[in-house]
Structure formats: structure tokens, C-alpha cells
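Encoded as C-alpha cells, here's the structure I'll be asking about.
Complex shown without one protein chain; remaining protein chains in place.
As written, the chains take the letters A, B, C, D and E, and residue 1 is the first residue of each chain.
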Amino acid sequence: MEALNANEQREFQNIYERKQLKDFMTVYSRLIQNCFESCVNDFTSKTLASREQGCVMRCVDKHQKAAERVQLRFTEQNVALMQSGQIPGQ
Amino acid sequence: MEALNANEQREFQNIYERKQLKDFMTVYSRLIQNCFESCVNDFTSKTLASREQGCVMRCVDKHQKAAERVQLRFTEQNVALMQSGQIPGQ
Amino acid sequence: MEALNANEQREFQNIYERKQLKDFMTVYSRLIQNCFESCVNDFTSKTLASREQGCVMRCVDKHQKAAERVQLRFTEQNVALMQSGQIPGQ
Amino acid sequence: MSFLPGFGRRQPSSAEKIANAEAEMDMIGEMMARLNQSCLKKCIQPDYHEGDLTKGESVCLDRCVGKFFEVQMKISEKMQGDAAMKQGM
Amino acid sequence: MSFLPGFGRRQPSSAEKIANAEAEMDMIGEMMARLNQSCLKKCIQPDYHEGDLTKGESVCLDRCVGKFFEVQMKISEKMQGDAAMKQGM
Partner (left out) sequence: MSFLPGFGRRQPSSAEKIANAEAEMDMIGEMMARLNQSCLKKCIQPDYHEGDLTKGESVCLDRCVGKFFEVQMKISEKMQGDAAMKQGM
């Protein structure tokens, strides 16, 4: 990345924070959609069955733990690539 | 939402109209893609068979009517939530 | 499209170049995801098997050649539509 | 939403207030689009014998929207609970 | 597209003209991307025995693009017809 001076860094920080928020919203709504689609299948009833609700809670846990682990490995891989001098795409 | 003064409301209205247009474009192109994928399967011919064309027309009708109904129920749910004082995420 | 004067064209050209870059990034990352999902299925090992690697290379070739062909036909169709006076959506 | 940038620390600027309103609008729009996608997938068979909704499809859509909101609320409560635990409150 | 903001009521400003050109470009790009996705799904088997297109895949792609445009046109005509009916024209 080209070096940014102090003013540019402040502006980039603002853009970065907005993007982080937008990304979090997307991850959050995608999580709701995924766990809804995996766990809720009974439309003979108006409200969630307890098995559906349990499934949703475990689904959320599983997704969050998996995403943490992937993030960890992703960061390790990126660090390894930068150290070896090979950044994908550059 | 924080209160916006008159100038801010005008600017937000512009942004809102641009987004509405963009969303409509996305819904429109997704509708074309969905109904194409569901209805068109015969590539031994260059042009649409009449059964494929009929399927596409009914597919569009069905999608639009379903989306209207979902929108109605979504609005009801949002109103009920605001009245009960529980907005998801806040 | 409404006619743009020279200044407007310069600004639009900037926006267009940024979008082209963003689109290329999306196509590139979607290609990686698609070919990974189609070709890589053996997680008893840490590194790519040679059959997985061969599949990925052929997958990339196939996707690029198919996209070129679709782009060609898409352009032909657009030209034909403009000549006949019927632009979809207008 | 109380974690939006600018809120609570000082008066948010015009640009920030508009950006926050935009973010809230985007969130509602995104949730609506996913709800629509999921409930169409769950309730509408892709054979399209007719253009009108059948009675079964209509009832399914109604219940689907209700259950989607319930799921959204439960997940929201869970995540707020998890965040509270992490902060030792 | 005649329903773009600013058009027909007064002279659109520079910012509006550029935003309209952007919107039109986005629309074409989105349609192209979906067309590409659909036709690759319909015509290309995901086994990837070879990197070149087979004759069958090539012909399928050509016809797929043509049929996709036909579908787009029929849907566009239908929606314009529905809108005209609603306005009692």
C-alpha cells in the first residue's frame, strides 16, 4: 500500500470504520438467513418449535467459532506470504 | 434514527431515491435470472418454446405476488416490534 | 444516455475505471471460489493433490473462454437491439 | 443503533447523521431482501403452474415471515447476551 | 431510461447526469454478470476434463445468451404492460 500522510490516514480510518460496520451488518444478516434456512422447515405452525430454536442457537455458535478459526488461519497465511515476498495478485 | 434537519432531509431523500432505483434494478435483474433458470432448459433450439415463455410469465407473476405479501407481513412485523419497544439490533 | 460535456466525461471516465477495477476483483475472486469448490474435495491432506491442481487450471481456462464467448454474444445482441430500436427497459 | 459512529460522544455532524441514516436504511433493506429470498425458497415450488399464489403458498409465506422475525430476535438477544458476558457486566 | 431522477422535469445537473450514466452502466454490468452466471451453470459441466470449450458447450452458450435476452425482453414488455394497465392508459 502507498504511504498515507496523517490527514489521509484520518480520512481512510473513517472509510474503514464505515466499511467494518457495513461488513458486520452483512455477516449478521447472512448468519440469520443461513441458520433460518438450515433449521426452520415446519410451516404448519406460526411460531418456532423448540427443536428449531435450539438448532438456530447451535448454528450461530458453530458459525461464529468456525469464522474465528478461519480468520486465524487466514491471518497466518497472509503473514507467511508477506514474509516469503509473495503477495497474491501483486 | 437521529433527527435530520431540512437540508439533511433533502440530501437523504436524494440518496434514498438513488438507492431505491438501484434496489429496483437488482430485484429486476434477479427476477429475470431466477425465472430464466427455472423455466428455460432446452438449448437444442435458438428461441423460447411456448411452454418456456408461459412458465416465465407465470414465474414473474408468482414472484411479484409473493414479494408483495412478504412486504406486507414484514411491515406488520416491524410495526408490532416498534410498538412493543423491541427493535432487533437496538 | 444523456450527453456529457468534456468535464463530465472526464469525471465519468474516472468512475468507470474504478468500477472496472472493482468488477475485475469480483470476477477474479469469484473464479477462485468457483474453481476451488468444484475441484478441491480432499481434506485428508494439507496441500493440493496434482489432480486437484490440474482441475483448477482447466476450470480457470474453461471459465475464461466461456466468459469471452458470452461477452461476444452479449455485445452482438445489444447491437441488434439498438438497431431494431428496442432497448430492454427503455 | 447506539454503536453507530459519532453517537453519544459528541454531536454527530451532518455528514455523519446522513451516513447513519443510510446505514440503517441499508440494514433494513438487506434484511428484507434475505427474508424475501428465504421465504420464496421455502414456500414457492419452482414449477409455476399458475401465476397466482395458492392458499397454501400464502399461508406458508405469512408463517415464514413470522418465524424469520422470531429467529432474528433470538439471534439478536443471544449476541447481546454474549457481548455482555464478554464485558463481564 | 426515462424514469431516472431529474429527467424531463428540468435540466439535470452535472452530478445527476453522471449519476444517471453510472446507474445505466451498473444495470448493464449486473445483467451481464447474471447472464454469465446462468449460462455457465446451464452449459458447462463442472468436471473440467479439458480447458477448451467443446463444440456442444459453445453452441449451448450461444443459444443460452439468445434465450436470456428473449426472456429479458418478454419480462420487460410484461412489466411495462402491467404498469400501463395500473395507470388506466
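Some notes on this structure:
In the analysis below, contacts are C-beta pairs under 8 Å (C-beta built on N, C-alpha and C of every residue); 3 or more make two chains touch, one makes a residue touch a chain.
Please read all numbers here as calculations on a predicted model, not as lab measurements.
The chain that is not drawn here is touched, among residues C:N7, C:S29 or C:T75, by C:S29. Within the set C:N7, C:Q53 or C:T75, the residue that contacts the chain not displayed is C:Q53. Although one chain is not displayed, subunit C still touches it through residues 14, 17-18, 21-22, 25-26, 28-33, 35-37, 39-41, 43, 45-48, 52-53, 56-57, 60. Seen across the whole complex, the unshown chain contacts subunit A at 1-2, 4, 7-8, 11-12, 15-16, 19, 23, 35, 38-39, 55, 57-63, 65-67, 69-71, 73-74, 77, 81, 86, 88-90.
Here, only the chains that are shown with their structure count from here on.
Among the remaining chains, E is positioned farthest from subunit A, on the basis of C-alpha centroids. When you average the Cα atoms of each chain and compare centres, the chain farthest from subunit C turns out to be D. Ranked by how close its C-alpha mean sits to the mean of all protein C-alpha atoms, the top chain is B.
The geometric centre of subunit B is 14 Å away from that of subunit D, both derived from CA atoms. If you average the Cα atoms of subunit A and of subunit C, the two centres end up 25 Å apart.
Multi-chain contact residues of subunit D (touching two or more other chains): 26-27, 35, 43, 64, 66, 72.
The set of subunit A residues that touch two or more partner chains comprises 28. Of all possible chain pairs, the ones that touch are A-D, B-D, B-E, C-E.
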